[in-house]
Every structure is written in C-alpha cells, then in structure tokens.
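Report on the structure given below.
Every protein chain but one is kept in place in this view of the complex.
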Amino acid sequence: MARAIAERLSATGTVNALELRGVTKRFGALLALDDVTLSVRPGERRAILGSNGAGKTTLLNCITGDFPASSGTIRFFGEDVTRFPAHERIRRGLRRTYQISLLFGGLSVLDNVYLACLGVSRGRFSLLRPRRDDALVESARALVHAVHLDEVAEKKVAELAHGQQRQLEVALALAGAPRFLLFDEPAAGLSPAERADLVAILQGLPAHMGYVIIEHDMDVALRVVESVTLMHEGRIFKEGTPEEIEADPEVQELYLGHGRG
Amino acid sequence: MAVARPGLPAATTAGETAGGIPPSAWITALVLVIMPALASDFFLVQVFGWALVLGTIALSLQFLAGYGGMVSLVQMTVAGFAGYMVAILGTSGLTQISLGWPFWLAVPVAILLAVLFGTLSGALAVRTAGIYTIMITLAIAAAFFYFTRQNETVFGGFLGFNGVRAPVFWGIDWRSPVPFYYLCLGWAAIAWGLVVWVVRAPFGLALQGIRDNPRRMAALGFDVTAHRIAAYAFAAFLAAPAGILLTWMNGQIAPGTVGIGPVIDILVIAVVGGLGRPIGPFIGALLYVLLRIFALDALVALGLSGQRFQLLIGLGFLVTVLFSPDGILGLWERARHRWSAPLNRGGR
Partner (left out) sequence: MARAGAMATGEPGAEGGGLARRVERHPLAALLLALAIVLFLWLVLADWPEELERWLGRKRVFVSALFNGITLGGLYFLVATGFTLIFGLMRNVNLAHGSLYLFGGYLAYSTVQATGLWLPSFLVAFVLVAIVGLLLQVLVFRHMEGQELRQTLVTIGLSIVFADLMLWVWGGDFYQIPTPEWLAGPIDTPIVLDVRPNGEAVYLRYPRVRLVIFAASVVIGVLLWLAINKTRVGMLIRAGVDDREMLAASGVPIQLLFALVFAFGAGLAGMAGVVGGTFQSISPGEDTRFLLASLVVVIVGGLGSIPGAALGALLIGLAEQFGSVYLPTYAIVFSFLIMVLVLAFRPQGLLSVR
C-alpha cells in the first residue's frame, strides 16, 4: 500500500528517487561520510565527483546497504530503507555496479546474468531446473545482447577481457526492472572505443531510469549526466549542472586541476 | 579456500549437458542393486548398509560444505535427533517414555522435527560466517550430546533407548538383511539424486553463488541468510531418515551415537571421501566402515592394541587434509588425468 502510494507520488514528481539526510559513516576513528544530505529526482542522472578517499564508494555502499550507515536516513522512492538489508533494497528496484570485480569467474556470461535475473525474480528458491526456453534465461539473453556481449555469452567470465567484464557489470545491474541505478566507476580501465560503447549504453537507458555515477573520466561523466555533486573528505561541497561545475574556479583548483591523473 | 569445492554448474545449458551418464555409474548402480545375490548378510548390513547410512549423513555435510561453503558439524546430531524422535514417538524398550505411535506416523513426524532442529541450528550458525560455522555447530552438537546424557525424562539419560525396531508391514520384516539393505540403498540413492538435482536448480545455483560471493549475491537481490538456512533445512532432510535407519540398524539410540566422536567421524568421512562431488562421502564411508571392521585384526597383527583405531582414523584424516585436500576423489581424478593425458598436461 505504502509502496503503491509512493510510486504514484514519484510519478507526479513530488517524491525523490533517492533522499539522503545526514548520512554519516564511521570506520573506527575514521569519518568516511560526514553528514551527507542529497536528493535525486526519479529519472535524474547525476555524477558524483571527488578525489580518491572523498567517500564516493562508501556513499554507494551505504545507499545499497552493503554496509549500514552509522547515522542518518536513506529514502528510496519515499520509503525509508535505512535499516533494510541490501537484498530488500535491490528488490525494490535499486541496482548497482561494483568497481572491484565481484563477478562469478567460474560461470559463463549468460549464467552470471541469469543469476542476476533470478535474484530479482520469485523463483529464487525454486527446486526446478530451468529449461532452455525459461523466461529468466530469455531475459538474461536479452540483457547480454543489450550490453553487446552476445559473442562471448557462453564464455567463462574469468576468460573475458577487462572491458567485457565491465560491460557484464552493467548487465547485472540492469536485470529485472530497475528503478534507479548506481554506477561505481564503470569506465575504469576501458579503452576509448569501449568508453564510447559505455556512453552509448548509458544514454540508451529508458528515460525513467535515473542513476548516480561515480566516474573519474570527466569526458564520460559529464556527457551522461544532467547534474553533478562534488564530494571532498566525506562531505558534499558543491552541486550544479555540468557546465557550472566545469566553469567553477574553486572546482578547477580542487579537483579538475590535479585529479585526472 | 583450500578444501575442494565443486565449480558452479552451468545453469542455462543444464538441459544439454546432463544427458551423459558414464558407464562406470551404470555398473556401480547395477552392482549395488544385485548386491544381495553376491554378499553375505553380514556384508549386506554391517558393511554396505552401514556405509550407505553414514555416507548419506556425510552427504548432507558435503552438500553444505561443498556447495554452501558451510562446514557443519551438526549433521550427525540431526540424524541422531531423528533417531531419538522415532524412539520417543514410536516404540522402544523404554515403555515409560515411548509414546507407541505407529511407524507411519512416528517416522514422518520424527523427520519433520529433525528438519526443524537442523533448520534452527542452521539459523544460529549463519548468524556469523566463515570459520565460526564449525565452532558453533560443534558447540550445538556437544550441547545436544551432554543434554541427552543428563536428561532422563525425555531422552532416557546415559543408556538411551534400546529395542527400537524397524517396522514390519506388507509381510516383510524391514530389519531383516535384504529388505534393510534396500531401505538403506533406496534412501542413499534418493538423497544422492536430490543433491545432484538441486545443485543445478535455481536454489542450488544461488547457494553456490552465495558460497563464492555473498556480497554480490545480496546486491543481486538474494537473501543470503535465508538461502543458507534453507540449505541447512535441506541437508537435515537428507540426514534425518538416515539417522532413523541407523537407529533401526543398531536397534538402539543412545548419547554415544551423537557424541563428539561420531560427529567428527562424519566430517572425516566427508573430507576423506572428497567434498567435491556427492559421491565422495559414500567412498569415504565405505572406507571408514571397512577400516572400522578390519583394522582391528590388522592392528593386532601388527602387535598394537585394537584401540589404536582412532589413531589410524586421525592420521588418515591428517594425511588427506595435508596432502590431498579434495579427498580420495581428488586423488583419483588427478591420477586419471595424469595417466589418460600425459602428453598435453606435462606440467601438472
């Protein structure tokens, strides 16, 4: 019920896809996230920029529930998910990719995507083996196609090139019916051609699918977003459009000046 | 980790590759089925029956350890619990405790309760991950053992229950050697088939994904904890009937059946046989039973006391873990590899 209302509200644009208030994360004495307040509209595409150690990946981990925030609240389409375990958030339409490789190396590409489709389906506990024309297998094939991996669909992931593994990451995040996505440096280590491919995939996502992207490559990041948030030492210190951010002298000095190595 | 684990089977191509059953499997199955024509009653029950039962209990451990990454020491306890339940609900020599239910009621209820027990144990064990599992399940097993020993009113104390008999129906005494052998073989085959089937079904695939990468699985929408607990429930379902068969075989159930020794023995059987495939535990069990029966004579022949059996078991286990972590199965597969393809695999 509450979810239905939230969905209707979000359709009219009054509820944010993502709403963070005062999110703080401590690791022992280290303050990784310091009172982060952030809201992202449904369908909005936002880049989070910042130097290494600014807390970007920690922020994603808190949003998805990979580890819980120390304090603050996180709302996803109006629903308070702060205390939800990761899988509950995923089942509500949140998706993410990982910067570090967390793929199933011993499985084929198709099987990796199949697991992703299974995770957000009702058949998770099924004791019946999938048939070849299984709906989940079909949707897995479609996703493999969508990220241009058809040629290596039956190959083991461990044998894939780095760029292909990054594309597979994106495919895993697109399984099911995502409502909002978090991309953690999807372009890291990609060749220029692969970057162009990635940009095409991101730009080709349905308009209602908003996302947050962490990206070091400004050429990628600023081409696929409409708003930018800058983080520094666990805090948010500036928000704006890509043009504003690029033109900002303070930003030039703090980040763009020496963050691109 | 070092102990062998089977790779994830392919989900999306399962239908195509499952067809080929090797001839050795057919021959093994045939030999097992016609065994009563070949073996004496002693071998039928005391060797093969016992090995099949222990193998099934160890199989439930292999399922959890090999496919779920959870080395559970509570499997013998679950089996023993089922045995206790059959004695308590059904008939035994301890008439003041046993309720005297007919077997068709006592057996299913006993299995159900044992599955519940195994599930609860699992729910406790999965609260923490990794190496904690072995500690917590060992503590649960020990608590149950000490409890049965202390508790007179329900579990019959130190002596437990004797006179627990297998049922007689359709004019067959199911404890007589040949029918009992088929009971053991039947459940072992079903349990083996279930494991082989389940590890390729979505549930089994998810479990193996969780074993390899729990964090990623949670990020794909899987409830890691629920899957692990469900795996414990499934494993308990495999072990419980085997525990009942073991109780019928011995005609009794006592704390000694669920003591720390037997609990560890199941681990030894599974690891020595090999955690890589469901057949491993049965190989380990057969070896264990043969040792158990014939090592005594061998030890005495060597001038040692028959009590040194445990030393033999311990050393065998140590050698396996140190030198062939994937058990006899792994040893066999490596040997076959080396002999069949010496040219293209020179380096290994």
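List of remarks:
Order as written gives the chain letters A and B; numbering starts at 1 within each chain.
What we mean here is this: a residue touches a chain if its C-beta (ideal position, glycine included) is under 8 Å from a C-beta of that chain, and two chains touch if they have at least 3 such contacts.
Given the structure is predicted, the values throughout are model-derived calculations rather than measurements.
If you put the hidden chain back, the residue from B:D41, B:E152 or B:D173 that touches it is B:E152. The chain that is not drawn here is touched, among residues B:A51, B:A230 or B:L267, by B:L267.
Remark: the omitted chain is touched by one listed residue; of B:A139, B:L159, B:I172 or B:V196 this is B:A139. Contact residues of subunit B toward the unshown chain are 1-3, 71, 124, 127-132, 134-136, 138-140, 142-143, 146-147, 150-153, 260, 264, 267-268, 271, 305, 307-308, 310-311, 313-315, 317-318, 321-322, 325.
FYI, only the chains that are shown with their structure count from here on.
Subunit A and subunit B have CA centres that are 43 Å apart.
On subunit B, the positions that touch subunit A within their shared complex are 7-8, 10-16, 197-198, 200-203, 205-206, 209, 212-213, 215-224, 227, 230.
Across the complex, subunit A meets subunit B through its residues 64-66, 85-87, 90-91, 96, 98, 102-104, 106-108, 110-111, 114-116, 118-120, 123-132, 137, 140, 154, 172, 175-176.
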